[in-house]
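Left out: one protein chain. Kept in place: all the others.
Our next item is subunit A:
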Amino acid sequence: MKFSKSVIGGVTLASASALVLVGCSSSDTDTEASSSAETPTGDMIITTNGSEPQNPLIPVATNETGGGKIIDSIFAGLYYYDATGAPQLEVAESVTTEDNQTFTVTLKDGWTFSDGTPVQAHNFVDAWNWGADPANAATALNSYFLEVIEGFDGYNAEEGASNPEMSGLKVVDDLTFTITLNAPNADFPTSLGYSAFYPLPDSFFEDPEAFGKAPVGNGLYTLADAADWQHDVQIDLAVNESYAGEREVANDGLSIVFYATQDAAYADLLAGNVDVIDGIPSSAMATYEDDLGERAINQPAAIFQSFTIPERLEHFSGEEGKLRRQAISMAFDREQITDVVFQGTRTPASDFTSPVIAGWSDSLAGAEVLDFDVEKAQELWAEADAISPWTGTFELAYNADGGHDVWVDAVMNQVGQNLGIDAVGLPYATFAELRTDVTNRTIEAASRSGWQADYPSLENFLGPIYYTGAGSNDGDYSSEAFDTLIDEGKSAATPEERTAKFQEAQEVLFQDLPAIPLWYSNVTGGYAEGVENVVIDWHSVPIFNEITK
């Protein structure tokens, strides 16, 4: 998962600036201001917002959006995802398998890195092995994605032991290699477009540290000169002339400006100083669609928001817990909260995935627990009380640095009123503090959780969070029925069968509600006058290469 903290900066200022900007925003167009935009020089450089990468610019070391935006622009993988999220072959000529466990990858001939060296099978294999090597664990923050490959047992080996090669990877010849997984996974090729699977040139292995400051890739754009990366300020990417894929770049370069706050980026957009931004500050939520008109962007993203009520909490285990979870889920009005609190920039959830993913459905059996139905909620709650009477206060923990207080209060108010119990939000000062308590299982309350898909797949929203023992299974949920369906889906022969199994698995979740679905985050943004062909992809990022102005 890539996560974004750029929101945080804006939050402290948000409430106050809302007072200011609501008052002075008007719908007339800023024609005189936008004249200060760049004069046409023949260089069509697209400017956009971003943030200083938190980690070195190495694909497997990048797990947050600031670096991710750059990495995805300067590297190309075996697949790329088109606007709809469908994986399309890029460096790979073909990826074939007979048993969903061993895959044979054939590369296209003629791809080179921007330093001129060819992109060959060993560039993929070596890059993945490097990421899996425990010696590099402190850098390879996204090595998690490589865990499915056979031989990724370095972390379980004795301390300090280096395990530089995974047995599941074999180079056959310059343009062919095979991948063997721990277990069958029909979804695996879909994940191969993700950044953790990008290739690395030979020069990387000589000095990874230097590479992280001046990366050499094979993507649409390139960091022509390390000096084009002005730290904490901006990064300028040039079009990569040696890119050999089928995507076309319609502009002459990309300049990603690192904004301290979303408010600053939005101010620049209003003044026409930035071409496209993919985040609207909360202070402008109510007005940006008026300010920007047709240039406003607001569409669902692959981000699922929920809150988790762990089994181990008192009154939330077994049959009683099931009833109480369902009651809570039906006791608040998702529609109203997304409209009022979020001004329509969230879409009420109807499953556990996201509408931008193929296989999403709003008519799964059991989805009625997401309806607002006070009577039914009270009935269920009374049933649970019959098993063991409710005591105490229902608390929902959240990080106060992420702008969550308003919706948490709204949800808790409705739950409290409709069920006749005490329900309150439990703020944690920082995200780090909340995650520490959640990870150590020392939290004695429900907690908010969000999930952004790494690659467009239903399974990516399910297995990593609800499978028994999965890394992000914060509520320690365990269901045999669910696990079986996920396993079956992963080894299914056809995509249709796979989708059916994953949908069935969600029907199990609707019964147990290990997490209570809230809504899907929308991607909000906008672009300046005169900017054209702005399409936001499934991953909430503008497709930069198609933008013109």
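Following the convention adopted for this analysis, a contact is a pair of C-beta atoms (placed from the backbone, for glycine too) under 8 Å apart; a residue touches a chain by one contact, two chains touch by 3 or more; residues count from 1.
Note that in this section contacts and distances are computed from a predicted model.
One chain of this complex is left out of the view, and of "Xanthine dehydrogenase family protein subunit M", "Predicted secreted hydrolase", "Peroxiredoxin family protein" or "Oligopeptide transport system permease protein", the protein name its UniProt record gives is "Oligopeptide transport system permease protein".
When the missing chain is restored to the complex, the residue among A:267, A:406, A:424 or A:481 that touches it is A:267. Touching the missing chain, out of A:372, A:451, A:502 or A:538, is residue A:451.
The chain not displayed touches subunit A at residues 1-3, 5, 8-10, 13, 16-17, 19-21, 24, 30, 32-33, 35-36, 52-56, 63-64, 134, 137-138, 140-141, 143-144, 147, 155-156, 209, 212-213, 230-234, 257-261, 263-265, 267-268, 270-271, 273, 401, 428-436, 439, 449-451, 464, 471-472, 474.
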